[in-house]
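With one protein chain held back, the other chains of the complex are shown just where they sit.
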Amino acid sequence: MTVALETSGFILGIEYVAIFCCAMVGGLSAVRKGYDITAILITAWLTALGGGIIRDVMLGVTPVGVSDKGLVLTALASGIAVALLHPEVDKLKWSMLTLDALAMALFAVNGTAKAMGLGASGMTAAFMGMFTALGGGLIRDTLINEVPMIIRDRHWYFVPAAVACVATVFVCKADFAGLINLQGEIGLDLAIVALAVAMRLLSVRFNIGVPGAV
Amino acid sequence: MTVALETSGFILGIEYVAIFCCAMVGGLSAVRKGYDITAILITAWLTALGGGIIRDVMLGVTPVGVSDKGLVLTALASGIAVALLHPEVDKLKWSMLTLDALAMALFAVNGTAKAMGLGASGMTAAFMGMFTALGGGLIRDTLINEVPMIIRDRHWYFVPAAVACVATVFVCKADFAGLINLQGEIGLDLAIVALAVAMRLLSVRFNIGVPGAV
Partner (left out) sequence: MTVALETSGFILGIEYVAIFCCAMVGGLSAVRKGYDITAILITAWLTALGGGIIRDVMLGVTPVGVSDKGLVLTALASGIAVALLHPEVDKLKWSMLTLDALAMALFAVNGTAKAMGLGASGMTAAFMGMFTALGGGLIRDTLINEVPMIIRDRHWYFVPAAVACVATVFVCKADFAGLINLQGEIGLDLAIVALAVAMRLLSVRFNIGVPGAV
């Protein structure tokens, strides 16, 4: 039941940064609509941790988004930070995009690995990873009454998340079969994260979209 | 725990057709809004299987919408089909309406029967049936940011679903009490499906609405 990427303090640190940033993206969308501080905090918290809440509810375990003090306080601190510093945050477009992509990729890998550890099948685990990676943004856009970004955004967003989840399923299966050790698993997981972040950023940078209906 | 209508290969086949069609209705709504292929696939999948996901989460079992390969692949195949063939699908208004009504009725009967089989009370099972039948459409309309059809549509949609769910509760109770055998249960279930489909289609054909507030 160990999630490989959470055994290393360094990578756990990156995940807290990702949650902080993800909450910032969420809080910023509430700031832009002119909502008050409670709305900013709710949106920040649910954007960062709502995807994991959906995953945990489906897996039948207590959602970490309401039970892990460190995660909750990180998300709320991020909401307060964006309420105070939003003009600065607004300027960091590419930094935000990068951190948001990092959060998406880490959530996809960790969400999938958590589900595999709880005994889910490969397909179910991949779906759980996608809910973790994409669910928070979906809740955020529902809260502020917009079409969710995974529906609206024509750049690659769902695609890198799906690739990361499916790849993680294979890594977990290799681990269960004893084909790789913990170091190998961490290395492969990081490669998956890097791949997903690169796909997302290149797609935005070079305006590569997903085709629509014919 | 056996759902009567799923013991027969013939009726199981009808259910796959219903899921295919339900996903088509969902995918079509994303096509019409001009969204890309990932949005079409997500909408198709959640329209067809989202209601069952809500039911299974409430019943505390692993959602078949993320764990049953056959169901998931059927929904995704339907999303791809509608992305390729939507001008043809658009012409099939009455066929689509009929298949959508069939999906609603089958989901209501099977959702209720599944909950009864898991030991839910009659009222809880009826609600589970309604979530199965109506939840997918609700998620679809939330995703594309429209008022859900069960709220918006003045024709009978909720009413036939509710009738089918309540009738299925009585059929299941008769089965548990040993009053009817499997053949009898299948027969009664099919009669309920036919009744619900007829109510839905007649309501649209003759523009019969539900009264509003006085």
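Note that the chains are named A and B in the order they appear, and that numbering of residues resets to 1 at the start of each chain.
What we mean here is this: a contact is a pair of C-beta atoms (placed from the backbone, for glycine too) under 8 Å apart; a residue touches a chain by one contact, two chains touch by 3 or more.
None of these values were measured; they are calculated from a predicted model.
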| item | value |
| --- | --- |
| Hidden-chain contact residue, picked from the options B:R152, B:K173 or B:R205 | B:R152 |
| Residue among A:L84, A:L182, A:A198 or A:V214 that touches the chain left out of view | A:L84 |
| Those residues of chain A which, in the complete complex, touch the missing chain | 30-31, 33-40, 42-43, 53, 57, 60, 62-63, 66-67, 69, 72, 82-84, 86, 142-145 |
| Hidden partner chain, residues of chain B it touches | 57-58, 60, 120-121, 123-124, 127-128, 138, 142, 145-148, 150-152, 154, 157-159, 209-214 |
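As a convention for this text, only the chains that are shown with their structure count from here on.
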| item | value |
| --- | --- |
| Rounded Å distance, chain A centre to chain B centre (Cα mean) | 31 |
